[in-house]
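Working notes, structure below.
All protein chains but one are shown in place.
Letters A, B and C name the chains as they come in the text, with residue numbers starting at 1 for each one.
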Amino acid sequence: MVLDPQLVWNGLVVGSIISVSALGLTLIFGILNFINIAYGDYMAAGAYVAWAVNAQAGLPIGVAIVAGILVMSVGSVVLDKLVFQHFRTRSPITLLIVSIGVAFFIRNLLRAIWGPSGHFYDLPMEASPSFAGVRFSVEQVAIIVVSLLLLLGVYVMLRRTRIGIAMRAASDDRMLSRIRGVDTEKLVLYVWLIGGAIAGLSGIMLGLDAQIRPNMGFTALIAIFAAVILGGIGDPKGAVAGGYFIGVAQEVSVAVIPSEYKFGVGLVALIIGLLTRPDGLFGEATR
Amino acid sequence: MLLELESVVSGYGDAIIVHGVDMQMEDGEVVTIIGPNGAGKSTLLKTVVGVVEAREGSVQFNGTDLAGKPPEEIVEYGMCYVRQNDNIFPNLSVMENLKMGAWPAEGKDWFDFDDRLDEVYDQFPVLEERAEQRAGSLSGGQQQMVAMGTAMILDPDLLVLDEPSAGLAPQLVDEMFEKIVEINEAGTPILMVEQNARAALRRSDRGIVLDMGENRFQGTGEELLDSEEVAELYLGTD
Amino acid sequence: MTLLEANGLRKTFGGIVAVEEVSFEVDRTEIVGVIGPNGAGKSTMFKLLAGFHKPDEGTVVFDGEDITDLAPNDRTQRGLVRTFQIAQELTGMRVMDNMLLASQNNPGEKVLAAAANTSSVRDFEGTARDRAEELLQFLELWDLRDEYAGNLSGGQRKLLELGRALMADPDLLLLDEPMAGVNPDLTDRLLQRIMDLRDERDMTFLVVEHDIEAIMRISDTVIGMHDGGVLSKGTPEEVQSDERMLEAYLGGEV
Partner (left out) sequence: MALVDLLLVVGIIAGVYSLLAIGMNMHWGDTGLLNFAHAGFFAVGAYTSAILTTPPATGSLATRVVGFDLPIVVGLLAGTVLAGLVGVLIALPSVRLEGDYLAIVTLSAAELIRLLIHNEAWLTTGAQTLKNIPRPLDATIPFSYDLFYFVLVWALVGVCYLLFERLSSSPFGRVLHAIRENDDVPLALGKNTYVFKLKSFGIGAAIAGLAGGLWAHYVYAISSIMFLPSITFLIWAAVIIGGAGSYTGAILGASVIVFLRQITRFIPGDVPFGDQLSYIRLMVVGVVLILVLYYRPQGLLGDAERLQAGTSE
């Protein structure tokens, strides 16, 4: 089968977004050990804040992106202090259900403030150039470049910096990292700051690529879960690989199956992945 | 006095496991806690290092009361703890594990990571060979060395070991005890819990017998080994 | 007559050999004790017999049937029942329900019969309650029958674990450290009960235990394990005087 380069390109764009969001989700999971159902709504909130700054306040998209990221970064910490912190000693299942409550709250807050209908960013109109038969937009190029830079940055942080190594250590074994002297509550704070920022950014990228809607993050969540689980829960490089795999597989599948079902590819990959490789692509999952 | 426990009470939830234990330990000593399964030995150690919170009593260490402090704070006082199981970060390299061991001292004037690393490599040569390997891929004995090395990198004032010989193949058990003696002779006091009671007591300055969460006997290692009562109750007849 | 047979069992975990070439037989109405230092492979061997691990090599034969590939629940239904080392009381269920759960071939476990609450369901339940009462009385847990099992003390959980296994009406009971955490007075009565069950009900026992004294007191045959293999086997006296065993168990110094 010959792969249509346009589909592969589209897949890389989608894969970049899934990878980045999966990385944020898996970082949070690694240290807090629960699946945050509200993560998709964090993404949507980031996209909306940026939209408000961009389309409503009329500021340039660059400023809007920074605003969206900052608000979600700080907002995640605030939500942790308000809600999740009080459930630290409870079971992962309880936390998962708590996050359902948080998801309800955020999604409907977005609807209450900005209404249920979709929005687009206010971007300068530019022609879509094409190269070697592939049409691409400036936003798409930006998404791919920014994603790669971010993934590289997080990789270096996790491998080279003291705080990054401590994050990986706490993700392996939280109590042991306390025994070694790490103040894990402070670490949790950093993880929310980073994870929230990543959620905000990936929400904005999703909004750039498609449309800004209250349930945009939740809709994307299954593909993100699929990436995280395929990569092995809590394993950042697995999540990134899983994200690109699902993005490309989803878009390329359009050549073979009706395009309505392309979202099913993530689901099927997820189910097959879980049943055959519960430890993830690299078999180093934290559990 | 290096370490002095006074009527320490602790447990999990409603269950009290340690019922008012007293003990003292001098600088430079090796002290072993023995006792039957379920006597509260591990819980006592966890209470000393802050993993389990002390409900009552005091834990004086170098003149400071540590009772009620969390583990991440206690390690800053120079008390390093090696758990019985899961005592390494499996997905970190050996070197990264050692770096985690140095966490509380990083950036302090008195601490030089490379100097300490050399000393730890001297004591545990295998760590240097395997520095870049994923710790979880090492054998059980090697992992135990990583755990000890991670604790030793801080040059602790007290090394606390929970069953260092547990799960090791018998030929490695002796090696482990020799290592412990070696570390102690180099100047580090050691407090440990051991199931392998005879072998441990033989290497200890003092032993403490714990039963049903209370201390029953104290004495030098030899006294306990010679005591008929202790032998009958806690060492098994042989 | 042989009831249980282990033939050349071998089990590895990620390249590390936990059990190797373990073969032995347990005769009907025999009490077999298994001892050995930590890491000798006792637990792994125990799980191989109970079906919680699958062996890499070797077979397990029970009552003349090769049960190597049978799931744990199928083994239990054939009369091979295990207990857990750390008492696995079902914390959110009452003591009586913990016991009744263990009754075998309960018609009320079928959905339709349960929904109809047929007379056979009620009769079975009544009989099971009587049996449970008898066992709980003996174990001195009867007064706690309506308590949630999670509220029991450590020793009581241990007893419930034993009672529940007996409730399953085993031919062969695999006991994983039944004495750990039980007070000495009760230990004596437990040992006596095990011997009574063997004498009166023709039950067979395989006991993994740290308490060597207890093992030596009740066992007909003792198996000494070391390094994943069987090091010594025989009567308690034979194993106790076996030089290799002393050496292995006491860490090389006697």
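We adopt the following convention: contacts are C-beta pairs under 8 Å (C-beta built on N, C-alpha and C of every residue); 3 or more make two chains touch, one makes a residue touch a chain.
Model, not experiment: these values are computed from the prediction.
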Query raised in the report: So which of C:91, C:137, C:183 or C:235 would be touching the chain we can't see?
Result: C:91
**Report entry** Touch with the omitted chain, as defined above, among C:9, C:149, C:172 or C:190
**Finding:** C:149
Query raised in the report: Which residue, C:26, C:40, C:60 or C:81, contacts the hidden chain when the whole complex is considered?
Result: C:81
Query - Touching residues (missing chain, whole complex) on subunit C - result: 50, 52, 71-74, 76-77, 81-84, 88-93, 97, 100-104, 106-111, 114-115, 117, 121, 124-125, 148-151, 164-165, 168
Query raised in the report: Of the residues in subunit A, which ones touch the absent chain?
Result: 34-35, 37, 83, 86-87, 90, 92-94, 96-98, 100-105, 107-109, 111-112, 218, 222, 225-226, 229, 258, 260-261, 263-264, 266-268, 270-271, 274-275, 278
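Note that only the chains that are shown with their structure count from here on.
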Requested in this report: Quickly list, by label, the chains bordering both subunit A and subunit B.
Outcome: none
Requested in this report: Would you kindly tell me how far, in whole Å, the mean C-alpha position of subunit B lies from that of subunit A?
Outcome: 42
Query raised in the report: Hey, how far is the Cα centre of subunit B from the one of subunit C, in Å?
Result: 33
Report summary line: Residue numbers in subunit C touching two or more further chains are none
**Report entry** Interfacial residue positions of subunit C with respect to subunit B in the complex
**Finding:** 16, 37-39, 154, 177, 180-181, 210, 212-213, 226-227, 246, 248-254
Report summary line: Given the complex, residues on subunit A that touch subunit B span 162, 165-166, 168-169, 171-173, 175-184, 284, 286
Requested in this report: Enumerate the contact residues on subunit B facing subunit C in the complex.
Outcome: 15, 37-38, 139-140, 165-171, 173-174, 195-196, 198-199, 202, 236-238
